[in-house]
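One protein chain omitted, others in place.
Chain nomenclature is as follows: A, B and C, assigned in order of appearance, with residue numbering initiated at 1 for each chain independently.
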Amino acid sequence: MSKPLNIGMIGYGFMGRAHSNAYNRVSNFFELDYHPVLKAVCARSADQVKAFAEKWGYESTETDWRKLIERKDIDAVDICVPNNLHKEIALAAAAAGKIILCEKPLAMNAAEGEEMCQAVEKAKVTNIVWYNYRRVPAVSLAKKLIDDGKLGRIFHYRANFLQDWTISTDLPQGGTALWRLDAAAAGSGVTGDLLAHCIDTAIWLNGGIKDVNAMTETFVKERTHQLTGKVEKVGIDDACTFMCHFDNGSLGLFESTRYARGHKALYTFEINGEHASIKWDLHDLHRLEYFDHRDEGRLRGWRSIHVTDAGGDHPYMDHWWVPGLQIGYEHSFVHQVADFLTGLGKGEPVGPTFRDALETQKICDAVLSSAQKGSWVKLG
Amino acid sequence: MSKPLNIGMIGYGFMGRAHSNAYNRVSNFFELDYHPVLKAVCARSADQVKAFAEKWGYESTETDWRKLIERKDIDAVDICVPNNLHKEIALAAAAAGKIILCEKPLAMNAAEGEEMCQAVEKAKVTNIVWYNYRRVPAVSLAKKLIDDGKLGRIFHYRANFLQDWTISTDLPQGGTALWRLDAAAAGSGVTGDLLAHCIDTAIWLNGGIKDVNAMTETFVKERTHQLTGKVEKVGIDDACTFMCHFDNGSLGLFESTRYARGHKALYTFEINGEHASIKWDLHDLHRLEYFDHRDEGRLRGWRSIHVTDAGGDHPYMDHWWVPGLQIGYEHSFVHQVADFLTGLGKGEPVGPTFRDALETQKICDAVLSSAQKGSWVKLG
Amino acid sequence: MSKPLNIGMIGYGFMGRAHSNAYNRVSNFFELDYHPVLKAVCARSADQVKAFAEKWGYESTETDWRKLIERKDIDAVDICVPNNLHKEIALAAAAAGKIILCEKPLAMNAAEGEEMCQAVEKAKVTNIVWYNYRRVPAVSLAKKLIDDGKLGRIFHYRANFLQDWTISTDLPQGGTALWRLDAAAAGSGVTGDLLAHCIDTAIWLNGGIKDVNAMTETFVKERTHQLTGKVEKVGIDDACTFMCHFDNGSLGLFESTRYARGHKALYTFEINGEHASIKWDLHDLHRLEYFDHRDEGRLRGWRSIHVTDAGGDHPYMDHWWVPGLQIGYEHSFVHQVADFLTGLGKGEPVGPTFRDALETQKICDAVLSSAQKGSWVKLG
Partner (left out) sequence: MSKPLNIGMIGYGFMGRAHSNAYNRVSNFFELDYHPVLKAVCARSADQVKAFAEKWGYESTETDWRKLIERKDIDAVDICVPNNLHKEIALAAAAAGKIILCEKPLAMNAAEGEEMCQAVEKAKVTNIVWYNYRRVPAVSLAKKLIDDGKLGRIFHYRANFLQDWTISTDLPQGGTALWRLDAAAAGSGVTGDLLAHCIDTAIWLNGGIKDVNAMTETFVKERTHQLTGKVEKVGIDDACTFMCHFDNGSLGLFESTRYARGHKALYTFEINGEHASIKWDLHDLHRLEYFDHRDEGRLRGWRSIHVTDAGGDHPYMDHWWVPGLQIGYEHSFVHQVADFLTGLGKGEPVGPTFRDALETQKICDAVLSSAQKGSWVKLG
């Protein structure tokens, strides 16, 4: 019999919905030792949090996150609030002995992240960070191919995350909806929001990064702040590019921007190995592109693998429909919950843990520092 | 306040899962007058139906579908069993005054379908058939574009549905998993299973069909029957192609097969109009291809529209995530439930009704008859 | 030392240019026993033919094709005039003992074609028809793959040739530029112009056709005739679709139209075999799509083969540039000349001969006949 895991969610924005959906669906599609129970959700506005709870099936609501953390009927705390609140909540939750699921990026910076790691490690609470893209089946397949040595020695890793939603100068910064444009709430711009995803996947697939050399830009220098109503200087990076060296000797190239007209959420990566190469693109997340030099010469070509095989060949897909029928963005969260609960059942940690996510945080910090200095910055 | 609609599901196969998922999710993403309640699920095996009920949250189970239909706490009956059982259940459900949601194709043939239409019309019960592809956002967008006159006069409509899962001669026919290969349970092969989808979309987008000229083939002539264990003649069509004329003067071309190596569930259609053309492909269901001759000459090209705009421009997408993040196959069922419940709230029929689906059934019958005769067959 | 082959070209339209270019270039890129010499070009207008000769380097001109055929310094006659003139010229050229290169389709119909075959066979003159698409490297590669048994048993062959240049009702028919719209000059519409290409490739790749069942349509019923200035009935087929059975048991599906908005010269084919499938598309003629079920399960996908390998793996490509650099439409003609001259050096016939092209002509006749009758028509 499956055991309940009582979830207490803090925050109910975009990620609150994505996580709630994952909790609600995972037991329909996966056989697990644990099943999530939506025990409580917390946010400052009593009315709004009640409406959210009713919609998603949370049993109760709170308006003070400290109260939620204190509740004995909560096993796990899910932190879905802006980045500047992660640390304080995580520290309190760890102290209360709660399992913690934290939205990415882990923290405002590596120093905060280190504190959080120490807190969860000292408290010995299970912890995970929502770098959900690892669990897109095509990305998970890429990981298996690399681990199986299909690519051989790696020469190049490149990734980008391109959006175009902040081109208009009329867009304000800050507030509930646009906190990602406010440096005080977000810590950074595309670096923490988008490149963090690229980095997490990269170090998972290709190992550690030795040094970085970055360039950032803020194209729109001033925007009206939604809370103050005043035109204020924009503190975030609108675009960030960096070159790097991986520990395995391969070269890395990363770029992110919110000014790439025509791209909505185009997270792509490509890995070039001695024998084979891999490409992936979030806009068609159910496909993996693969080139293998060991194929018969006249038949070599990039293969577009439709990662929907329900017969066992493709990660996670035996839980869904039939070959040819795609799943979507939200399923990566369902998979993360499934893996997390599986690990919980076995008593094994499931990544990315806080400690894993701290590595990404350190690289983000190094990237921002390098951009400021205009020179190479070494990691660790 | 949203009112409950008590669902009684009959069957729990692939479609049972797809429908249950839709009922479970719709209220998380849509604000509706009604919300589905999973009251009961019915199947012959008591053990298996209980396991299914537990997994999906059905409150109770039945092993005799007649009992389920008689239950007063059931508002709507969902028929998810093989085609040869649709008619009998639908007639009983109509007689009991239940709302009916029936899997496609409507029936084994048009005669059965006509009986079913008369039954629901006489009983005045709300009815709908699960031709789910109408509610893929890209397909719904195509409908809007055509209705808005973007394409102008239509010259060509072509569609195909290509699979490759029955190429092996070792595959048996019949039984629970493979009833689609058994003519006694399925009525026909690809015609009722796959072309029916193509036809439903076609007449919805492009209007009625006047006449058809078809060719069918059964590549593997004999297969072991799963129930009898004997090698028996295969009665279904493995492949079916037909040409036709639409009422609006355009030419139609349809093909389906389960012997197209490399294609898993490749449902595609293309419509060529005087001013513009449209293409769609189930393997990348979140995209619509569009060509408009009225674009500036040097800039004319096929546009790949990523139908994920959450800002209101793309059907249904304001209910999901943010631009660039795709949804999947299963969401078409969620949309169908949402539309159905919306119609129920307004007291308006929502297509495809039994009567709409009967039109598709008639065309399927004409196709099979034409293939047998080797000549054109007129509709109506 | 390479020997000269004196060419006498009749006609100087679009195909006159394509052939002249091929003659001019072949010796720069291929080592051959023969090299073409542009001896003479013939057309009715003395001024225009002189301008053409000067541009392309023809040594002399004629205005009467009979004179050109009589010239002793002409080894080979290239027939590049409208279809209704092919037979008369070919018969005279054969009688004069000339090598003949004839534009496709071979003739106005199979009866004419048969006469032409008998003439060249009686005269024992080398002959070839310009079905150039066989010599696109990707198509030649497809032929090799099929001949090597890569696909196994073939189930389906489908091809189409889609254009959109005659949608406007203002377009006149007939005259020099638009003779393809005039049934008297062209014999048929898309069937002889476009489907003939599809059929030639199909029977080359997949063998003979047993029977056909066709539908044709003329969307614009009347057009002004360029020569008479009068509005006249349009005699050609604007669109033609046919289903067929191949001798090898596979099913065929062919479609052509000049009313497919957005497609300029979209000749595509796809072949589905037991083990593997192939797709090709003239709009990206340097690519071949290939799917092989024998690939490792998790890595199966359609490969996009960039058919530009200069290292010997890809047909003809060792004569051009380096891997990754594509050639274009016109190169298929260069390859046909190269193959033709190679055969001439060896004294071996090179297809498609008149006799090969007659087979295509017979199928075109059967297609038009079937469309008229509305029923299946058997070949041979």
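Please note the rule applied: contacts are C-beta pairs under 8 Å (C-beta built on N, C-alpha and C of every residue); 3 or more make two chains touch, one makes a residue touch a chain.
Here the structure is a predicted model, which is why all the values come from computation and not from measurement.
Student: Which is it among A:112, A:255, A:309 or A:365 that touches the chain not included here?
Tutor: The one listed residue touching the chain not shown is A:255.
Student: Touching the left-out chain: which of A:33, A:217 or A:232?
Tutor: Of the listed residues, the one touching the omitted chain is A:217.
Student: Can you work out which residue in A:179, A:204 or A:302 touches the chain that's missing from view?
Tutor: Going through A:179, A:204 or A:302 one by one, A:302 is the residue touching the chain not shown.
Student: Can you list, in ascending order, the chain B residues touching the missing chain?
Tutor: So the residues of chain B touching the missing chain come out as 141, 144-145, 288, 290, 292, 295, 297-306, 309, 311, 313-314.
Student: Please output the residues of chain C touching the missing chain, sorted low to high.
Tutor: 14, 17-18, 20-21, 24-25, 27-28, 55-57, 163, 165, 263-266, 282-286, 306, 308, 320-331
Student: Can you list where chain A touches the absent chain?
Tutor: Residues 155-156, 158, 162, 164, 167, 213, 215, 217, 219, 239, 241, 243, 245, 251, 253, 255, 257, 259-263, 272-277, 291, 293, 302, 374-376 of chain A touch the chain absent from view.
As a working rule, only the chains that are shown with their structure count from here on.
Student: So, comparing C-alpha centroids, which chain is the farthest one from chain A?
Tutor: C
Student: Taking the mean of the CA coordinates per chain, how far is chain A from chain B in Å?
Tutor: 36
Student: Using Cα averages as centroids, what's the distance between chain B and chain C in whole Å?
Tutor: 42
Student: In chain B, which residues are in touch with two or more of the other chains?
Tutor: Within chain B, the residues that touch at least two other chains are 263.
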